[in-house]
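Now for subunit A:
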Amino acid sequence: MSRAQAPYTGVAVCAPITVPYQRFSAEPAHWWAGRALRLLHENTGLRPADIDGFCFSSFSCGPDTAVGMTQHLGLTPRWLDHIPTGGASGVMALRRAARAVQCGDAELVVCLAADTNQIDSFRHSLAGFSRFSQDAVYPYGFGGPNATFALITDAYMREYGVTREDFGKLCVAQRANAGSNPLALQRKPLSLDAYMAARPIADPVHLFDCVMPCAGAEAFIVTTPERAEELGLKMAQILATIERHNAFPEDPVQLRGGWAMDIEGFWQTARITPAEVDTLQVYDDYPVIVAMQIEDLGFCNKGKVGEFIRANEFTIDGDLPLNTNGGQLSAGQAGAAGGFQNVTEGLRQILHAPLGDQVPDASIAAISGFGLVNYDRGVCTAAALLEALP
Partner candidate 1 sequence: MTDARTLIADLASAIAGGGIEIVDLTNVLSPDFPVIVLPSEFGQCEPFRMETVSRYDGNGPAWYWNNISMNEHTGTHFDAPAHWITGKDVPNGTVDAVSPQDFFAPAVVVDICAEAAADEDFIVTRPFLEAWEQANGPIPPRHWVLLRSDWSKRVGTLSYLNLRDDGAHSPGPDADAMRFLVHERDCVGLGVETVGTDAGQASHFDEPLPAHSILHGNGRFGLQCLTGLDRLPTFGAMIVAMPLKIKGGSGSPLRVAAMIPA
Partner candidate 2 sequence: MTAARERRDPLARKKLRHVPSGLRSRAMHALSARAAQGLFALQACTECGTATYPPRDACPLCWGELAWTEQPSGAKVLCETTIRVSTDLYFREHMPWRMGKVLLDAGPVALVHLHAALHPDDRADVRMMIDRGGNAALFAVPAGDTDLMSDPQWREFIVPIEGRIVLVSDARNAIGRAMVKELQARGAELIVAGLPGPALASDATDAVLTLDRVQAIALDVTDATSVAEAASRIGGPLDIVVNTARHVRAGGVSANPGFVEQRRAFEVSAMGLSRLASTFAPMLAGRPNGAFVDVLSSAALVGDAAQAGFAAAEAARHSLLQSLRHEMRGAGVRVMSVFTGPVDDADHQALPPPKVAPARIAASVAEALLNGREQTCVGDVAQDAMERWLADPALLAREKNL
């Protein structure tokens, strides 16, 4: 139905940056963005004048946008974008920046997500999140995303026979992966028993199904292979990307995401199969969304994720190393930066520069984002396949 996607020729992705997360921070998002750029400078030698494209994502930078950030951070880009899609923002930034570089609108784009987490800022950002939320979600118990995903989880478990133990296996594996990541906020090993015994938050969502909000920043750069070479940076290429918003609005409950609309072309364009993926970095606000992505990205058939989980191992040394930094569930959810860490972690694994343990021989990473619960479901989905360039 849709036109074939043009390949991302002449595009290199490199320099993953993570500013160590903090549970709470009195510093504003601007500070976190500044830290990310400083780390970028320390790793690459880049200075403000070297950056001619800037793509920014944040929930807590108000009243500023990417516009204010250019002046604040001393950037003079010829290409600028502000991405409001939260958990899908990393992949979306990647694909926008890639086309800008490919077409010559910019030569070096910094993609950056930064969010702070002040005491009580979670409650405040929730209150003004979306019109449908204020009208038709919060008045029903004000459970925040926990309640929304509890409903999705309830329906999903009922429909596909997925169990809490299945979700628990994913969470336990991610916590094990976090064990080697010195930057993860939660590194203490989690047992399945402890997962099962955790207190309920919004049934059937329990404590270890929930991320820990925190402050942090993530960044990467998209440029030409030539420029990356000049800078002496290891680089990856983009095999394929997809993006979809408000998919399947007729589904009463979100049992599938937008990936399912576009998945066929995704693998065709990449000319690989899921079996060739070395590591999977998916958005993990709740394990039900992890499970949904495993299905909708084609790692198993729809409705079969329970069996798939039981048959596979998701630790760094497992058959499908999943969220190898611990994911948001263990590393922490730094607002929009939570939608970037799948890109930075996937990139690190295939560039063989991980924060923690290395996935052996990794060269292809599948990265998936999911964002923005406008009403009863996540509206934005996106995915990308990255392959290390020699």
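Behind the choice of candidates: all candidates are chains of the complex that A comes from, given by their letters.
Here is the rule we go by: a residue touches a chain if its C-beta (ideal position, glycine included) is under 8 Å from a C-beta of that chain, and two chains touch if they have at least 3 such contacts; residues count from 1.
Keep in mind it's a predicted model, so treat the numbers as computed, not measured.
The listed chains 1 or 2 are all part of this complex, yet only 2 touches subunit A.
Residues of subunit A touching candidate 2 in their complex: 122-123, 126-128, 131-132, 134-144, 146-147, 150-152, 154-155, 158, 199-205, 249, 252-253, 375-376.
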